[in-house]
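A single protein chain has been removed from this complex, and every other one stays in its place.
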Amino acid sequence: MSDFNVKTSSELETLLATRRDGYGMPRGFYHDPALYAAEMRTIWLGGWLFAGFEFEIPNPGDFLTITVDGSPVLVLRDDHGSVRAFHNVCRHRGTQLCRKESGHVHAIVCPYHSWTYSRQGELVSCMGMHEGIDKSKLGLKAVHAEVVAGLIYISMAAAPPVFDGLRERFEGTAKPQGFARARIAKVTEYEVEANWKLVWENNRECFHCVQNHPQYVKANFDVYEEAYASEAIRQKMADAVARTESKWAAQGVAITHAKGGLAPFPDPDRNTWYAADRTVMVEGFDTESMDGRRVAPLMGDYQDADVGVLRMRTMPNFWVHGSCDHAVAARLLPAGPRKTIVRGYWLVDQFAREGDDYQLDRLLPFWQLTNEQDWDICKWQQKGVDSFAYEPGPLSQRKEYNVDAFIRWYLKQMRAGGPSGNAARPSSRAT
Amino acid sequence: MSDFNVKTSSELETLLATRRDGYGMPRGFYHDPALYAAEMRTIWLGGWLFAGFEFEIPNPGDFLTITVDGSPVLVLRDDHGSVRAFHNVCRHRGTQLCRKESGHVHAIVCPYHSWTYSRQGELVSCMGMHEGIDKSKLGLKAVHAEVVAGLIYISMAAAPPVFDGLRERFEGTAKPQGFARARIAKVTEYEVEANWKLVWENNRECFHCVQNHPQYVKANFDVYEEAYASEAIRQKMADAVARTESKWAAQGVAITHAKGGLAPFPDPDRNTWYAADRTVMVEGFDTESMDGRRVAPLMGDYQDADVGVLRMRTMPNFWVHGSCDHAVAARLLPAGPRKTIVRGYWLVDQFAREGDDYQLDRLLPFWQLTNEQDWDICKWQQKGVDSFAYEPGPLSQRKEYNVDAFIRWYLKQMRAGGPSGNAARPSSRAT
Partner (left out) sequence: MSDFNVKTSSELETLLATRRDGYGMPRGFYHDPALYAAEMRTIWLGGWLFAGFEFEIPNPGDFLTITVDGSPVLVLRDDHGSVRAFHNVCRHRGTQLCRKESGHVHAIVCPYHSWTYSRQGELVSCMGMHEGIDKSKLGLKAVHAEVVAGLIYISMAAAPPVFDGLRERFEGTAKPQGFARARIAKVTEYEVEANWKLVWENNRECFHCVQNHPQYVKANFDVYEEAYASEAIRQKMADAVARTESKWAAQGVAITHAKGGLAPFPDPDRNTWYAADRTVMVEGFDTESMDGRRVAPLMGDYQDADVGVLRMRTMPNFWVHGSCDHAVAARLLPAGPRKTIVRGYWLVDQFAREGDDYQLDRLLPFWQLTNEQDWDICKWQQKGVDSFAYEPGPLSQRKEYNVDAFIRWYLKQMRAGGPSGNAARPSSRAT
């Protein structure tokens, strides 16, 4: 399909080569439609994407839908209880099958001419067709799906990147948070007027936190890079680590990032596109809330509040912060060179009930503010980067090492043609 | 004009060749802007388009306007009572002349600098210009116009396709419906979020009717293809044919499609882009209304209700269903690769008065429902077809022979460079 050949790959090479080590990326990276198209097939259709939470589709026939760069995908639980994903596209004349964000089906019946697929994706009926149709060749096209620690990942690549490392890392670190036993307290869909890479670059440093996120810096040590932190700050962190570790040794709630500043991520040299770390909080903060006090019942395996913050991320579209009592996640989907749709999720324990166990006006503000402050920054950065006079400046080696890492990771993917070493192609294996 | 050369005609050839016999068309056909541009000049500016009804402009100076792919056209009745069409563009500095959807003019006066054209399109005044302007060279540019059985057709082609076959067919078959003596009871403009070809493919089969149009299948035999209909159904149809024919023999109300299923159309092998057929209705249905009972006074030459349904179609932008008491038409205009504007018309006899002779809430629902059900289907088909994983499936030889015929007709036009064998070029003959 001509759409999926790399168009003017030498032009791409040339653009990729314009980035100067230690500096931001030039203007073209943030507004060129052809580069955007290349990113879609290489990074977004070639890698693993967070699609949703397993608890959203608890029973056979439950489904959720997600559309990535115009390609609709259906994620559903099959008759045997497994999570599967399919291209949400009828094999007859291409109609999108399931239309709602989530729902339940006994079978997948196309609303156009009633071709009917089982929950395993097999074509089981196509009344009205002529003799000789080979139904076995017309099952739904499969999309790769994996579930780990309650998170659902999909890949539209023919040969997706290896998932094992992520599975190993997340199963160990994320289990206590209990994502599989959670529920959604609130979902907000944000339309961010910025390129998806600006959203990530914003996420990959806390250089901007003091000026932009007053509520955030009160709770976390992110702004204190190890080498530059005062002795007092170091002592505070050490105390917090000791406090937490003493309670949780051997129960999976280990502090894995005990230094100030952000843990390094991504790691382009080791090709690491996922991370899961636990950090301590500032004394007086039990959770990421405005006043530090708990805002919901304990989640998962947690037995008291002193668990710090679990932070997980996967390139290119997911992150989550888990406190003792709630977790806040973000799922990114690009919508053009200058627009990104971010779905923000606030999760609580599956048995927590609004009004009784938690109040939205206490649960939401910390990340609602942080999110909206960040989207505003990204919007104005996009406007500046659009200038013909924009010239990338130096990245702070103290505070923006992860922005640099993100850029190097990105360039590596683009040069290699995607995480799996090749761009997305529609998989034709049925079910 | 470089706009009107076929750009990368070999790319076009390649795309056209990707369609597999008996299957739908690949993704590129439904979202590529360059292909869309080629369709505009080849099919839309090269062929005949339904513009409106003759009764809309009964008197000299009455006009209606229509804009096709950004080119505005003026259709008006001239001083001698003939229907003419012109490019609705001033010959001075190009201002659009008449702006309303319809109206009346004594002369066509440009609102910018008052250049004034007669109703025959001649430039009669251009006060303020210097000496030596040759007014005879600056008349409005003519657009071909034809009227048949009360329908107005225009063509912007330099050499439009032959109109004789359509004239002959429509004059005989359509006359009893009395389109020339009708009025508009209601017009609705629909913005359909789908490529214009998806709208036609939807129109060219009733495979989808059982699931989507419960009101429609009660009234019509379209879903019963001859070879697959039960003996009971065949008997019902035969009875209905006999009943109608006995009344109407030799009065022009002949049943021309007496079998179930859709009459074959278009016919790419004979290059037939127009059709007019009369079908019988199911017993108990006098008209296409929700309960089958009449909703308005008889139209045209009809003397009682038993006239079946007159169905007329012309590629690429018109169809109508005429019952004994009303007719419902659709005029298509493309508005980009993913959008089509459909104007729905409900016609009744010219003397029928709302409230007294008909009620809109009884007249409209049958086709309002059918239209909106179809536009919804088309929207979701577009979303699925947009997927990079979309792959055209087999067309039912029993039920989608006309979809196949449409695709073959379309490919033939595109290969030949349009109905007239060459793409549109602005005609420069004045008046």
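Note that the chains take the letters A and B in the order they are written out, and that residue 1 is the start of every chain.
The definition used in the following text is that a contact is a pair of C-beta atoms (placed from the backbone, for glycine too) under 8 Å apart; a residue touches a chain by one contact, two chains touch by 3 or more.
All of these numbers come straight from a predicted model, not from anything done at the bench.
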item: Listed residues B:Pro26, B:Pro72, B:Gly252 or B:Pro365, member touching the removed chain; value: B:Pro72
item: Option from B:Ser114, B:Gln235, B:Gln251 or B:Gln359 whose C-beta touches the chain left out; value: B:Ser114
item: Missing-chain contacts mapped onto chain B; value: 1-4, 41, 45, 67, 69-72, 87-97, 99, 111-114, 128-130, 133, 138, 141, 156, 424, 426-428
item: Hidden partner interface residues of chain A, rising order; value: 24, 27-28, 201, 207-208, 210-212, 377, 380-381, 383-399
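As a convention for this text, only the chains that are shown with their structure count from here on.
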item: Computed distance of Cα centres, chain B from chain A, in Å; value: 48
